[in-house]
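Here the complex is missing a single protein chain, while all its other protein chains stay put.
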Amino acid sequence: MPDKEPLPAEEIRIGVYTCQCGGNISDVVGCARVVKAAGELGNVVVSRTNLSLCSDAGQALIEADIKEKGVNRVVIGACAPSLHEQTFRGTVARAGLNPYFYNHVGIREQASWVHHDNPDGATAKAIRLMAAGVAKARLLEPLEPIRLKAQKHALVIGGGVAGLRAALDIARRGIKVTLIEKSPFLGGHMAQLEQVFPTGDGARDLLKALIQRVVSHANITLYTQAELVGVQGVVGDFTVQICQQSRGISDDRVTAVNVVAPANLPDEFNYGLTTRSVLYQPYPGCYPATPAIDWAHYEDGCLELNGEPLHLQNKPKTFDLAVGAVVVATGFRPYEPPIGEYGYGVLPEVITLPAFIRLLALAGEDERLEFNGRAVKNIAFVHCVGSRQLDGLNEPQPDGQVNDYCSRVCCTATLQATNELHQRYPAINVFDVYEDIRTYGRGHELYYNLASENRVRFLRFHDDELPEVLAAPAGEEHPALVWVTDYLTWGQSLELPVDLVVLAVGMMPNPVDDIIKLLKINAGSDRFLAEVHPKLRPVETAVPGVLLAGTAQGPMNIQESCAAASAAAAKVAVLLGQGYVELEPFVAIVNPALCDGSGECIKECCYEDAISMQPVMVNGTEKVTAVVCAANCAGCGVCVGACPNRAIDLQGWTLKQYEAMVDALAAEDLFALELA
Amino acid sequence: MKNLQVDALVVGGGIAGMQSALDLADQGFHVALVEKEASIGGKMISLSKVFPTLDCCSCITTPKMSAVAHHENITLLTYCEVVALEQNGASYRAQINKKPRYVNEESCTGCRLCEYACPLDLPSAFDMGLGAQRVIRVPFSTAVPQKAVLDIDNCILCGKCENVCPVADCIDFTQTAVTFEIHADAIVLATGFELTPTDAKAEYGGGKLRNVVDALTVERFLAPTGPYGHVLRPSDGKEPESIAYVQCAGSRDISLGVAYCSRICCMYAIKQAMLLSGALPLADITIYYMDIRTFGKGYEQFYQNARAMGIEFVRGKVARIHEDAAQNPVVRVEQIDDGSVVEREHDMVVLSVGMLPSYNPGLIYNVPVAADDGFVAQSAANISPCLTYQPGIFVAGTAAGPMDIVDSIVMAGAAAAETAAYLEERRAVGMAGNGRSPQTTSVKEVSYA
Partner (left out) sequence: MAVETVKCDFKILILATISGGYAGADSVGQLHTDYPANVYVLPVVCPAMFPEDFYLRTFERGIDAILVMYSGTDCPYKGGAERTAVIINHVYPLMETRGIDTRRLRLAAICTVCTKPFLNEVIQMNHVLQEIGPVRQKRNVPVPV
């Protein structure tokens, strides 16, 4: 401490700071009244308000009070603790105080933002919350973060472009990576694309180069057909269980294998436009090149080796890995329209855009585009299928929610498809039925301009007058009709006779409930995985050490997925680069003098080796009491509620602190309580 | 100034540059962050609240500014510009020009007594000319560093600041520019963007019609640190009862040579409209647009909320704006829905101006820009969006084209990852001679069960 006269050790000197949050708080809460009231509380030696405490000047103010006014406990009323608790803990530490001599009180999200029409009530509430904060501050103890060894090893879940990119960038920083992919092949949905915007590169060429870098990197171990089945531990030291299915046939035998069963399984790579065999490869040049057995459809006897039936068995093997961080890159799936939406599943001439991209690829050098044995002359693309849905107008998903978000990539992808179509089949008439064209990205607008030059006929609908797709009356030249109320022709109702309807379906996250549960992360109301904050911590989940990459988090194009994956890799490097991680010291602690060794805490604790009974010396005599192992303690506090003697407590969140806060909140007269 | 040896030089102290610098420094790399203005914070620090969370912008930016200033691995150099760059083997030698503040940066305490004593008021650059600023001043209330800077061109050398300054020899009218070198193994360009000039499209009357303003001006109206504390229209200080937004005022407009979409304008217009409805509950707000592009996470929901709040969205391209006798702007618009051409009078019109490249790094860094938009060209736009055509020089944020804050921050993280990997690989092949063994590059097989 810089003070010339050292403070008496027991004197508690509290500084209380009420942030105006640039008006976010002070527009409703009377900050001056909060300052005055807090200033009257016992032990409070400084009470101030500031326009923006988190600014450098605001933080300097607090530092100065600690150094010059002997403030040794700090209470800040500001935004939600999740946003700036760490910021101010750093401030306090810089001033030489134990960083846990600081208590953050949320008076923005929980006062000014929820009591707009009741400024008096909001102010009174803020005062009470601050009084409770001060009550807790009096009982704060100095704490030290728990330092744990960090595994310089990360797990990346998902072998699509985001997972590949994340794995490569982590590995390049000298950290070992295990990359697991659920399917037998790398590349994800990107492998199903052809030319990709905005560069026009071939998707599989880009992937091939990336995969080559990944598989040749010494730090990366790759498992296909592998899934996460178990997770224990905490950031820096997770133990994960991986389960890997058998590939089926080894490289040296695969060429000699003869498939007896017919190749009649729908080929998911081509969205069912083609079929494949039970022993399959999605596309030539895929990685790994070895064909995989589709175990779901495998039947004994369907394969032969040198004329002899081959008997194969899927023998999944499970193994453990110790990793310090996990990157979730589980990707998306295209929206699957319910039967009947825009004729999907009812009219064979209605397909999705991803399937159409495969159709174009499969058409090869053909002179005309055929679908269902009929030459395509007129084609309509419909935007926003499964995106931008409105309650009441669209059929909700099984969870009762509609997809109320924009899927970001479908507009440019659709226009790219129309442009390719025009280039290859200039005679085809293209209708583009849209609500808004969202070619937002760098170079994307050029696809829109080119489509206009290519005479794509744009038709614009309103979200309350959705287009309809119907079967054409028998005998008509074109099998389907698209009805649009078109606001580019001032609301005319138009009927488009077409041979093919392409639905520009949006993105939905891959169903990863199992991974969400295992890692204890959250999904948002749009079902995509949730980040802590889009600007402060855009690739981090609420679980330390678990990061997000790519479309598992929300719709993104390839470029955006790669940027997010690299950003996640940077966070992993920050986390694991030093070889240790620091954890919050919020773990259970035993007061041996009060512990009678009843073991109630151990009975309720669900964490292995977190609490054990051990002999300890108390006041010169040995007795058996509970002892907490900090590294194994999750800090949940279940033991605290179970102890009949209040002998065990949670550091940083003690029962006594809660009782003091309750007293402050309940007190009829705050100040009478103070004097008592 | 002594020469500096660092791992990475980050050019630009806006949100992207700060995030890149922090993500590199947190990994243990030494970073020099060079900012040409007197404070870091970039464009973001002047915004009010940010979409889609409506967080106070300052609450997101200032902690990052503070973290940059306090980070032990970051050397912060404000009021500095890179004026020349030499390739020195596989690393770079940048020549830096530090402009004179006329204030001793080491000894200034940021007490602002000089600012209070200064007798001259100038239009405030930070407040888009709406408020006033002194000739000597701390750039703005949350500036980092909190150090005064003197605008010598407008100074009358009255000496009042010097008289009140509590620190001896802190104010120095004789200070001159100094040059020094930074030696860096890698460079991150985070040089940001510029807004379309308000008067770029003559038909819209920006810069001429008093009540036609650009969107950044409205940010300052709405900001808690803003000049008036109220939303007042410029011509007569009246509270506007009818406000219109003209979208794509500088984007998607071949006549301006800007074919591209600026990505942020739809969302910021909707955000401002929502904030204005809060500040002026009785005002009617209209947004004239071609396409609403609310593509980001949570953005479409934000747009639908704005529609539910009663903000009027009119599909139509504004042809021109003139004003009536009361200086009310009159918007002439072709309404797409019924094809009618109407003229509508508003109290104030906001131009949703777009993003332009602010800096061409071709000359100094030999980094090319794209011919069609003028932003830094990305050599592997899909898979490695931060790579430029110059090895060891990376790009982050809006230097590589329009993007919003969320996307800039993510890209800044990606640029840090690319830069860090580049630095690590150089070390591994012994270029830094630190004894680490090089990576093996043998192709190995995937392990099957």
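Note that the chains are named A and B in the order they appear, and that numbering of residues resets to 1 at the start of each chain.
Keep in mind that, in the parts below, a contact is a pair of C-beta atoms (placed from the backbone, for glycine too) under 8 Å apart; a residue touches a chain by one contact, two chains touch by 3 or more.
Because the structure is a prediction, the values reported are computed rather than measured.
**Q** Check each of A:E11, A:E40, A:E268 or A:E495 against the chain that is not shown and name the one that touches it.
**A** The single option touching the absent chain is A:E40.
**Q** In the whole complex, what residues of chain A lie against the chain that is missing from view?
**A** Chain A touches the chain not shown through residues 33, 36-37, 40, 80-82, 106, 108-111, 113-118, 120-125, 127-129, 132, 520, 522, 524-525, 530, 542-543, 586, 604-607, 634-638, 640-643, 646, 650, 653, 655, 658-659, 661-663, 665-671.
We take it that only the chains that are shown with their structure count from here on.
**Q** Chain A to chain B: how many Å between their CA centres?
**A** Taking the average C-alpha coordinate of chain A and of chain B, the gap between them is 27 Å.
**Q** State the interface residues of chain B toward chain A in the complex, per the touch definition above.
**A** Of all residues in chain B, those touching chain A are 23, 26-28, 49-50, 52-53, 55-56, 58-60, 62-63, 65-67, 69-70, 110, 141-146, 223-225, 252, 259-261, 263, 291-301, 304, 315, 336-339, 372-373, 375, 381-386, 400-402, 405-407, 409-418, 420-421, 424-425, 428, 436, 439-449.
**Q** Could you list, by residue number, the parts of chain A that touch chain B in their complex?
**A** 20-24, 51-52, 54-60, 79, 83-84, 87, 90, 94, 161, 165, 169, 172-174, 196, 198-199, 201, 206, 209-210, 215-219, 221-226, 244-247, 250, 287-288, 290, 315-317, 387-388, 390, 404-406, 408, 436-446, 449, 460, 487-488, 490-491, 526, 528, 533-536, 538-539, 553-555, 558-560, 562-571, 573-574, 577-578
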